[in-house]
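And now, subunit A:
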Amino acid sequence: MMIELLLGVCLVGGLAVFLLPDRYSARLSFGISLLPILASSYMYATFDGVGNALLEGSTLAFETRVNWLSVGPYELFYHVGLDGVSMPLIVLTTILTTLAILSAWTPIDERKSQFYGLMLLMEASLIGVFAALDFFVWFVFWEAVLIPMYFLIGVWGGPRRKYAAIKFFVYTNVASLVMFVGFFLLVFGLGDSVQSLGLPAIAGALSAPGAVGSVGGLSPNAVKTAAFFLMFAGFAVKVPVVPVHTWLPDAHVEAPTPVSVILAGVLLKMGTYALLRFNFTLLPEIAQQYALVLVAFAIVSVIYGALLALAQQDLKRIVAYSSVSSMGYVILGLVAFTLYGLGGATFQMISHGLISGLLFLCVGVVYNTTHTRMVGDMSGLAERMPITAGAIVAGSFAYMGLPLMSGFVAEFLVFSGSFAADFAYAPVFTAVAMFGIVIVAGYYLFAMQRTLFGEFSVSTDYEITRAAVHDVVPLVVLIVLIIALGSAPEIVFGMIEDAVRPMTELTTTQQADAGPAGMLGLGVSLLGGVLL
Partner candidate 1 sequence: MVPSQYYLVLSAAVFCIGLFGILTRRNALVFLMSVELMLNAANINLVAFSVQNGNLTGQVFSLFTIATAAAEVAVGIGIILVLYRNFNDVDVTTATTMRW
Partner candidate 2 sequence: MVGAFEFAPAIAALPFVSFLVALFVGRFMPKKGALAGITATGGSLLLSLWVYLAVLTSGDPHVEIVHTLIGVTDPFSLELGILIDQLSALMLLIVSLISFLVFVFSLGYMNDEGETGLPRYYAGLSLFSFSMLAFVMASNLFMAFMFFELVGLCSYLLIGFWFRADAPPSAAKKAFLVTRFGDYFFLIGVVGVLGTFGTAAFAGDGSFPVLAEQALAGEAAGINTFGFDPQTWFTILGLLVLGGVMGKSAQFPLHTWLPDAMEGPTPVSALIHAATMVAAGVYLVARMYGFYALSPTALAIIAFVGGFTALFAATMGVVKREIKQVLAYSTISQYGYMMLALGVGGYVAGVFHLTTHAMFKALLFLGAGAVIVAMHHNEDMWKMGGLKERLPVTYYTFLAGSLALAGIIPFAGFWSKDEVLFEALLRGMDNPIFLVAYAMGLIGVFFTGLYTFRMVFLTFHGEPRTTIAEDPHHFGWNMKFPMVVLGVLATVVGLINMTPVAELTGAHIEFLHIWFEHGGETLTVEHYGALLEQWAGYGAVDASTALVLGSGAVSLLLALAGAGAAHVLYNVPDPDEHTDKLGSIKTVLFNNYYQDEYQVWLAEGLTANVARGADTFDQGIIDGAVNGVSSVSLFLGDRARRLQTGVVTNYAALLTLGLVVLLVAVGILGGWFV
C-alpha cells in the first residue's frame, strides 16, 4: 500500500493546494511534499525487492495487483511494484519535487495555488510512471505527466512559453502514439500466449523461443524489429536522442526554474527508464542485433549535444543541451548490455537528475537576482554571490565528471560497461563517446570564467544581493547528495546491480553483424574522430 499512499498524498495534497488560496500554497505544498520524501525513504530503507521486476525470479517490493478491466482478450490490472531500478528513481522524484517547490518560492508570485498544486500532481504521475507494471496503468501515468507540464510551462514560463508548451505537448504526444503502436505490434506478435498486458507477463512470454509469430505480412523478426524501433522512436523523444531533441531546449529555456528542475531531473529519465524496461528488457536480441545503430544514436547525442551546448550563450540552454549529451551516455550504457553498462546507465539517470537539477537551480538563483541568463550580460558574480558561485562551480565540475561526485562514478561505469560490450568496435565507439567529457569541460569552464570570474559587472540594473536561504538550501542539499553518491555509490548501486544483473543474462552470444549497421556506426565513429 505504500505506493498508493505516495500517490494518494500527492493527489489529495495537490488538489487541496489547488483549492486553497494563494497565501497558504507555498508553505503548505512544501510541507505536503515532505511526506512523500519520508514515505519513499522509509520504502527505500525497508526495500526488500529482488531481481528485475520484469524477469523471472524477482520479488517485487510494495506490490499491488488489482483487476481493472478487460480489453478484448486482454485483462488489464492495476499493478504497481518496485525493483532496484524504479526505487531510486522514485526517491529521486520525491526529493527533487520538494527542492523544486522550495526553489519556486522566489520566482513564482502569481497563481501560486495552481502552480504548487500542479507540481504535486506532476509528482504523483511521475511516481506512477516509475511504479506501474501493467502497460495501460503505466501508459495512463505516462500521458498524465504531459498535462501538468503543459500548464507549468505555458502559464509560468518565459516570453515564448506558449510556443514551447504546445511544442512539448504535441511532440511528446505523437511520440507516445508511435510507441503505443510499436508495443501492440509486439503484443499481437505474441498472439494468444499473453492474456494480460502486464509487463512481467509479456516479458515472460517473450522469453520463450519463437514466442513472436508473424503479424500480417511481417516475419517474426520483422515484427520484433519494427516494434523495437517504433518504441525506440517513441521513447527517444522523451530522452531526448538527437535528432528528436529540439523540443527540449525550448521547453527548458521557457520553463520556470522549478519546472526545469523536474523536466531535466525526472522527466527525461522517464524516457531512458522506459527504454530500459521496454526495448532492452523485452527485446534484448534486437537491441544487440542493431547495437551499432543505437550506439550511433548515442554517440551523436553525446558529441553533437555537447557541441550545441558549446555554441550557446544562454546558461539555461547550455545546461539543457548538456542534458542531451549526458542522456547519450545513458543510451550508450544501455546498448552495451553489460552489468556496468546497464547499471551505469541507471546510475547516470539518478546522478544526472541530481546534477542537472543543481545546475538549473543555480541558473535560477542567478536569474532571480540578475534577471538575465546571458553569459555576456554578467561577470564576476563570485564576488557578490559567493555561495551560489560555489554551487555553480560544484555543479559544473560534477557535470564534468569530477571524482568523488556521482557523475564520475556513473560515467566511469558506463564507459567500462560499453568498453567491454560485445558489439563490434566497442572500444572505438566508447573512446569516441568519451570525448564528450572534454567538450563538457570546455563549455562549463568557459561559462564559469565569463560569468563568475573577472571584474564584477551585470548589464541589467538590479540590486545584486546574496540569495535567500530557501534558494540556497536546495543547492546545498543537492551538492551533499551528489558527493555522497559519488563517494559511496554502493548506497544506490547495490540495489541497481541486483535489478540489472538479470538483464545481462538475456544477452544472446550473437556478435552484432558489422553489416550496414556496422558501416553506419563506423561512419559515426569517424565523424567523432574528425571532431576529436
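Heads up, the rule we're going with is that contacts are C-beta pairs under 8 Å (C-beta built on N, C-alpha and C of every residue); 3 or more make two chains touch, one makes a residue touch a chain; residues count from 1.
The candidates were selected such that all candidates are chains of the complex that A comes from, given by their letters.
Values in this document were obtained by computation on a predicted structure and should not be read as measured data.
Engineer: In the complex, what candidate makes contact with subunit A, out of 1 or 2?
Structural biologist: 2
Engineer: In their shared complex, at which residues does subunit A touch candidate 2?
Structural biologist: Listed in rising order, the residues are 167, 170-171, 242-243, 245-247, 304, 307-308, 310-312, 338-340, 380, 382-383, 397, 400, 402-404, 408-409, 412-413, 415-416, 419-420, 427, 430-431, 434-435, 437-439, 441-442, 445-446, 448-449, 452-456, 487-490, 493-494, 497, 531.
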